[in-house]
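With one protein chain withheld, the remaining protein chains of the complex are depicted in position.
Letters A, B and C name the chains as they come in the text, with residue numbers starting at 1 for each one.
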Amino acid sequence: MTSSELLAAVAARELAGRHTVFAGIGLPTLAASLAHLTVAPDLEIVYESGVCGAHPSHLPETIADSVLITGAEAVLPMASLFGYVLQGGHIDVGFLGAAQIDKWGNLNSSAIGDWHRPDVRLPGSGGALEVMANAREVFVVMRRHTPRSFTEQLDFCTSPGPDRALAEGVRPLGAGVTRVITDLGVLARAGAGEELQLAAVHPGVTVDEVRAATGWDLKAADRVGTVEPPTAAELRLLREHIDPHRVYLR
Amino acid sequence: MTSSELLAAVAARELAGRHTVFAGIGLPTLAASLAHLTVAPDLEIVYESGVCGAHPSHLPETIADSVLITGAEAVLPMASLFGYVLQGGHIDVGFLGAAQIDKWGNLNSSAIGDWHRPDVRLPGSGGALEVMANAREVFVVMRRHTPRSFTEQLDFCTSPGPDRALAEGVRPLGAGVTRVITDLGVLARAGAGEELQLAAVHPGVTVDEVRAATGWDLKAADRVGTVEPPTAAELRLLREHIDPHRVYLR
Amino acid sequence: MGPDDPPAPIAEPRPAPARSNRDKTMSMREAVASFVRDGDTVALEGFTHLIPTAAGHEIIRQGRRGLTVVRMTADIVVDQMLAAGCVAKLVSSFVGNSSAGSLGELRRRIERADPEPLTFEEYSHHGMLCRYLAGAQRLPFYPLRSYAGSDLPAVNPALRKVTSPYPGPDGRPEQVYVVPPVNPDVTIVHAQRADRRGNTQVWGLTGVQAEAVYAARTAVVVVEELVDDDVVRSDPNRTLVPAHAVDAVVVCPRGAHPSFAQGYYDRDNAFYRAWSHISKDPARLQAWLDEWVHGTRDHAEYVARLGEQRRSELAVGEALSVPVNYGRRL
Partner (left out) sequence: MGPDDPPAPIAEPRPAPARSNRDKTMSMREAVASFVRDGDTVALEGFTHLIPTAAGHEIIRQGRRGLTVVRMTADIVVDQMLAAGCVAKLVSSFVGNSSAGSLGELRRRIERADPEPLTFEEYSHHGMLCRYLAGAQRLPFYPLRSYAGSDLPAVNPALRKVTSPYPGPDGRPEQVYVVPPVNPDVTIVHAQRADRRGNTQVWGLTGVQAEAVYAARTAVVVVEELVDDDVVRSDPNRTLVPAHAVDAVVVCPRGAHPSFAQGYYDRDNAFYRAWSHISKDPARLQAWLDEWVHGTRDHAEYVARLGEQRRSELAVGEALSVPVNYGRRL
């Protein structure tokens, strides 16, 4: 079992009963596809490119892959997708990635170092800022849990969680980041005013290992659970149906 | 020759060289169609229903007639039509009608009497307010030139010309009403700050008759012209090609 | 609404309720019973094309009261709902029987409060469009370049101004009018076809239907026909309203009569002209309602009563779109 298989299976279970998910390419697509086949049969997968209800014949390689278009239920102009669907409040869960995350679930995807003369210029927001502000919940999947990416102080806040928005007097629609799924375990928070806490570790990982890999003083839940490994059925679906050519299951 | 034929032919000539016209049903459609066949071969006829570049197989009976859709060059959502096409500044000439017009080209299509308890409730703005604010010029066609409709004081101003807008500190895109074509003649003004003046009379009509039929002290141009009656070619196009069943040429 | 009345309170823009992707088909009776309650704000949209007449008739049959009706072009179906006593308030930008004449009941209500007053909130078309755009996008207001110099803001205090934070063309502060969002309790639209989950496809005039549906807390789509998933998915750009925005799908052929459905049947212009006469006389109008709405169990009976002759007069021929290739991975 690879780390990708683990992350995809864990993320898929968190989608149980959800109706709409705003997915990026890679692990979020794998997770959404697996959830659709298991715990969330009603799930409609929405992409920022404008696709609603994709039924791809092949695993998509980008959020605008032609296989996401052919056979989709709807393709909307981007102004409608961002204005009506996302800002209108129709997304249950949005998946985001980031270079840095802090304890309140704020994200940096713009720059490492000073924004004006950065050490590393990152791609920027794309639609992340809007997913954070408008989806009911945000799931973050991070392949590598390190103190540099789980940081006390972001170099730059691209996509603020609700606490930063509230400090500016604005109540966003959603709860911000509620789940962070990493190679070490799962962090969770319920919404504004709460820090991310360690909710569960993967088998063989200790609480202290996760705390050491986190750049802030990570609190742990009263009872930290252990993540149930992917079942044989989940693995079979991922390997045989969803990503048979191992594009993302590396 | 009917009054409708006269009005349509005169209005058509005023469209010489124009590219886009926002037309209502009835005389404006006849005028735009005639212009398209004569003085404005490039003319694109736009309807508030969303149709751009209509090529109807039959004379349309409404601005949303199915014959305007089939074979059109484009059908846009109304938000695009009003937002991008009209407010965006793509309309050269808009045709409007009204129950009342004043000397500055302000229009009332909402109510006769007090708006709150009107003697006659009229249909209201529709898109007239936006045509006035955003088309480069507005042509008004009035079948009956009377002191009640050409009034010193509107009962209610639905669609203000640029002078009223400027009084509120807003400079609209267009010049407002530049031509009023009636059964007695043609009134004209160049834009903000100018009153409508009598520019031409129909053959057999005197300046005094027009002034008597106007509710304000109508000024006449230095040289009031006489409208050239429709040519045989114009009448043939109207009667044989554009409205063979005499729907509007009554 | 008078100039001294406070503006209508702007409801908190609630997020849309979670919806399932299940089969959402139901009868018109069930849809109206489930989604339209007394006192609701109900948007009925369709600009001349695809007017949801059958839904309006079912609202009359079920005797709803105290509705606020939001509709850009308040035309025959609104006049009928007014005459049936369903409507307390109207929000609109055009109150007339197309170019065919007047709406008798509407004029009696507004001009003489006969038989009872009607609260009327007047906009222009673009103002109404912008209210739906704000509602659909969960915005507190929507700006537009109209209304300066008009008397409408004096009778409609919902029309307000905002100062732009950017300098205007002359370098000085610039003001622009704005309208508030509208978030109907339910929006009902008519369309050519949908799949069972509510992916709705429309061609010809698409009007403001998408915005009206997205602005609403719940949405009912009435369609000429239900189609297989494959038909919808063969042309995803044709989907005007995706399933996630739809709560109920009602199959109701000819449900837009006397309006039309592009490619299905044409507009009944004779009925539009007749309505000016019918609605002019309150007794005749009530008799019409008795015969055609109260006297029919559902829209199928209404259509049957129209008769074969009238239906065939509204038939249309074929003008098919040239297919496009969406492509398939080889």
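We take it that a contact is a pair of C-beta atoms (placed from the backbone, for glycine too) under 8 Å apart; a residue touches a chain by one contact, two chains touch by 3 or more.
In this text the structure is predicted, and so the values were computed from the model without any measurement.
Listed by label, the shown chains that the missing chain touches in the whole complex are A, B, C. The chain not shown here is touched by just one of A:172, A:185 or A:230, and that residue is A:172. The residue touching the chain not shown here, chosen from C:125, C:238 or C:257, is C:238.
The omitted chain makes contact with just one of the residues C:61, C:109 or C:138: C:138.
Considering the whole complex, the residue from C:176, C:226, C:274 or C:300 that touches the absent chain is C:176. With the whole complex as reference, residues 19-20, 42-44, 46, 51-53, 55, 57-58, 66-67, 69-76, 80, 83-85, 87-90, 92, 134, 136, 173 of chain B touch the missing chain.
For chain A, the list of residues touching the undisplayed chain reads 25-26, 48-51, 61-66, 69-71, 75, 77-79, 82-83, 86-87, 106, 110, 115-130, 133-134, 156-161, 163-173.
In the full complex, the hidden chain is touched by chain C at residues 7, 9-10, 12-13, 137-145, 160-169, 174, 176, 178, 180, 192, 201, 203-204, 206, 231, 234-235, 237-238, 262-264, 266, 315-330.
By definition in this document, only the chains that are shown with their structure count from here on.
Remark: chain B and chain C have CA centroids separated by 28 Å (rounded to whole angstrom). The geometric centre of chain A is 56 Å away from that of chain B, both derived from CA atoms. Of all residues in chain B, none touches 2 or more other chains. Across the assembly, chain C contributes 133, 210-211 as residues in contact with two or more other chains.
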